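Below is a structure I'd like to ask you about.
Complex shown without one protein chain; remaining protein chains in place.
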Amino acid sequence: MSALDQFLRWLDLAGIAVFAASGALVASRKRMDAVGFVVVAAVTGLGGGTLRDLLLGRTPVLWLRAPEPLAVCAAAALLVFFTAHLVESRFRALLWADAVGLALFAVTGAELALISGADPWAAALLGVVSACFGGIVRDVICDEVPLILRREIYLTAAGAGAAAFVLLRVAGGAGRGAAVAAGVAVAFGIRGAALLRGWSLPPYRARPGRAYPEDDDGAGGRGR
Amino acid sequence: MSALDQFLRWLDLAGIAVFAASGALVASRKRMDAVGFVVVAAVTGLGGGTLRDLLLGRTPVLWLRAPEPLAVCAAAALLVFFTAHLVESRFRALLWADAVGLALFAVTGAELALISGADPWAAALLGVVSACFGGIVRDVICDEVPLILRREIYLTAAGAGAAAFVLLRVAGGAGRGAAVAAGVAVAFGIRGAALLRGWSLPPYRARPGRAYPEDDDGAGGRGR
Partner (left out) sequence: MSALDQFLRWLDLAGIAVFAASGALVASRKRMDAVGFVVVAAVTGLGGGTLRDLLLGRTPVLWLRAPEPLAVCAAAALLVFFTAHLVESRFRALLWADAVGLALFAVTGAELALISGADPWAAALLGVVSACFGGIVRDVICDEVPLILRREIYLTAAGAGAAAFVLLRVAGGAGRGAAVAAGVAVAFGIRGAALLRGWSLPPYRARPGRAYPEDDDGAGGRGR
């Protein structure tokens, strides 16, 4: 394994660790037990890479091939379990951990797709999917409103980072290290600025939807 | 590629387009930004085909093999973004777009499974899965009550269309074009009639479930 492969591998593990920490922070908000922390951390940290591997047909998926990804998730979960009370705003910490993971996964996902022979546009797209899926699953199973449905720029940041990386690699002929650094910087820069300044794209302006009609039929409709 | 393969390909893209439009209509109800429109449209339009490809082991999945599916989703999303305010009831439009997509995907999903060598019953089942999955994901990530949980006949329509198509192809020996047309007509006819006349199957009649006990433990239970 070359030094750069090794570097990419570490980058992927770093992304897994911060996403896992974001999952554990949600678990702390929900007052789960230690096992719940590990589970939500693992689902969040490994969800994006798992879907990426499935879509590309790289099976068995990453965490069945090597023990490190899962060990990283468990370590991040337990660290949060024992230290989350020290954090002043767990929600801010969650947002920033999520932002770091988003930037790292957007690039490593695109890189892995390129290595697997995907077209450039498909590689960028897969970067976005890898970056966003873990967080979506985290929010769905924990019964939170998905971050991607909130106002601030999110997917756009992942898309810009993945696209910058792919462009530099394919069209620009940049070195791998430089392209990785540029892609991560673009994604994290945009998402970070969105968090700090509340950047958002203009929402659709017409009236919001009414609740689905006939939701009061007792069939389990959510009160709205 | 024969003329019929080409025809099936267009049919699949048409299904993707109307499902994507249904997703964009949900995005408009939630007042998302343009990126959110594209994302929900893509998830809805491509979700069923993606799961179908994964279950059959056809990887990389459809939208990593060719750019058209994603382009169609993006176009449908932007069209809805700029025209949804012209629609009187976005919810009715959503239901009908969903019905068209349901009918098209039930048949193309079953056809692709047959081509992949699946047994007839498995092909019909995969048609149903392809037809329903995109809409389920749309409703789950957008925090809506899934359409399949509502009263009117939904899955049954997809199942009848897929079964009609498979029967005509396998047992009846009908031509492909005729079987496709019949399957789509059956599925859309049943779902459309259910929408217009409120057709539903008899629900289970006993008392509804109570909320899960102990939901008031602060562990994130949904108010009910």
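General remarks:
Going by the order they are written in, the chains are A and B; count residues from 1 in each one.
Heads up, the rule we're going with is that a residue touches a chain if its C-beta (ideal position, glycine included) is under 8 Å from a C-beta of that chain, and two chains touch if they have at least 3 such contacts.
Everything numeric in this text was worked out from a predicted model, so none of it was measured.
Checked against the hidden chain, the listed residues A:I141, A:A181 or A:L201 yield one contact partner: A:I141. In the complete assembly, the contact with the undisplayed chain comes from A:F37, out of A:F37, A:F105, A:F133 or A:Y154. The chain omitted from view is touched by exactly one of A:L54, A:A75, A:A174 or A:L201, namely A:L54. What chain B contributes to its contact with the hidden chain is residues 29-32, 54-57, 113, 116, 118-119, 121-122, 125-126, 136, 140, 142-143, 145-146, 148-149, 151, 153, 155-156, 159, 200-206, 208-210, 212-215, 217-223.
Although one chain is hidden here, its contacts on chain A can still be listed: residues 26-37, 39, 50, 54, 57, 59-61, 63-64, 67, 70, 81, 84-85, 90-91, 140-145, 149-151, 203, 208, 218-220, 222-224.
Everything that follows uses one rule, which is that only the chains that are shown with their structure count from here on.
A separation of 26 Å divides the Cα centre of chain A from that of chain B.
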